[in-house]
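All protein chains of the complex are present and in place, except for one that has been dropped.
Coming up: chain A.
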Amino acid sequence: MATTIDDPLRTGAPRGRSAPASRAGVGPLERQRRRMFWPFTAPALTVYAVLFIAPVGYALWTSLYKWDGMGAMDWRGPQNYILLFRDPRFRTSLVNTLELMVIGGTITFVLSFALTLVLREMRARLFARSVLFFPSLVNGMVFGIAAGFLFSPTGPVNQALKLFGVTTPPKWLSTDNLLPMVLGTLVWTATGYYTSIIMAAVDQIPDYLYEAAELDGAGPFQRFRHITLPCAWDVIAVCAVLWTVSSVKIFELILLYGGSTNAYPPVSSWNTAVYVYTEAFPQGTVPRLGTATAAAMASLVMVTLITVVLRRLLRREPVEY
């Protein structure tokens, strides 16, 4: 495709040094940039093709077979996907993934905006932002382990509650409560990151807009609604996509939440990533690579669809300032 576009220009020009420079305004720099393009991009492209694009294709192919990873592959066609959606464990995982995405996302974004508003007028805002940002650099297992200790039945949180007269505290780490706990931890760790992104965008908005609005008698919420939101809209749209993608990638936070000493966490807290892991690398049973890759492809399709819809919904005319 590319070479057919490039070639006429290149072959049409005489080999000499003087003539081509004038043709179509191609200077020596442009010519050099064209010549370097493939040699410069090829190594990265090769690695990307072999270790990234090809595996996605291979996953799609595997998802149409019944396969334990060693024996022969049995053709199943779309059957795997039907089996998948009949599997209550997958349905739970899918619902949990969506729950983390939608509920977690809503809370995180509301909090991030609130924090941006507060931080804007705060002293030592950069220090506060740094501290809030740090959890996004920490492996999720650390929070899982800390929570397992802090919220254990005789753990510090319950002991503290006892001081306040709460004798029957909630069973924090019971099977039913695991997902909300994961969600809370997720929001806690992600808010700082999204706040920092939104803050970086908000800092770009010139002050005179706010001053003008204030002179016109706009309150803080009106200023937020009519200045901050429209000016930072592009970044917010990117953040929404980023959240969608990264919420599906959550894995280690769930795997070890509550410091669970069993091989896997209870099904009620699984998301699709944990489902794929347990199907493909089970302990003691035969791997089911077909359903595992089918589940992975299903979540890829889900992310893609949601991303496309989000981009459509969030598209606005860019605001110039």
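Rule of thumb we're sticking to: contacts are C-beta pairs under 8 Å (C-beta built on N, C-alpha and C of every residue); 3 or more make two chains touch, one makes a residue touch a chain; residues count from 1.
Note that contacts and distances are computed from a predicted model.
**Student:** Among "3-oxoacid CoA-transferase subunit B", "Aspartyl/glutamyl-tRNA(Asn/Gln) amidotransferase subunit B", "Sugar ABC transporter permease" or "Heme exporter protein B", go ahead and choose the protein name stored in UniProt for the chain not displayed.
**Tutor:** Choosing among "3-oxoacid CoA-transferase subunit B", "Aspartyl/glutamyl-tRNA(Asn/Gln) amidotransferase subunit B", "Sugar ABC transporter permease" or "Heme exporter protein B", the correct UniProt name is "Sugar ABC transporter permease".
**Student:** List every residue of chain A that touches the chain not included in the displayed model.
**Tutor:** 1-2, 5-6, 28-29, 32-37, 39-41, 43-45, 47-48, 50-56, 58-59, 62, 69, 114-115, 117-119, 121-122, 128-142, 145-146, 149-150, 155-156, 159, 193, 196-197, 199-201, 214, 219-220, 234-235, 238-239, 241-242, 245, 248-249, 251-252, 255-256, 259, 261-263, 272-273, 276-277, 280-281, 289, 292-293, 295-297, 299-300, 303-304, 307
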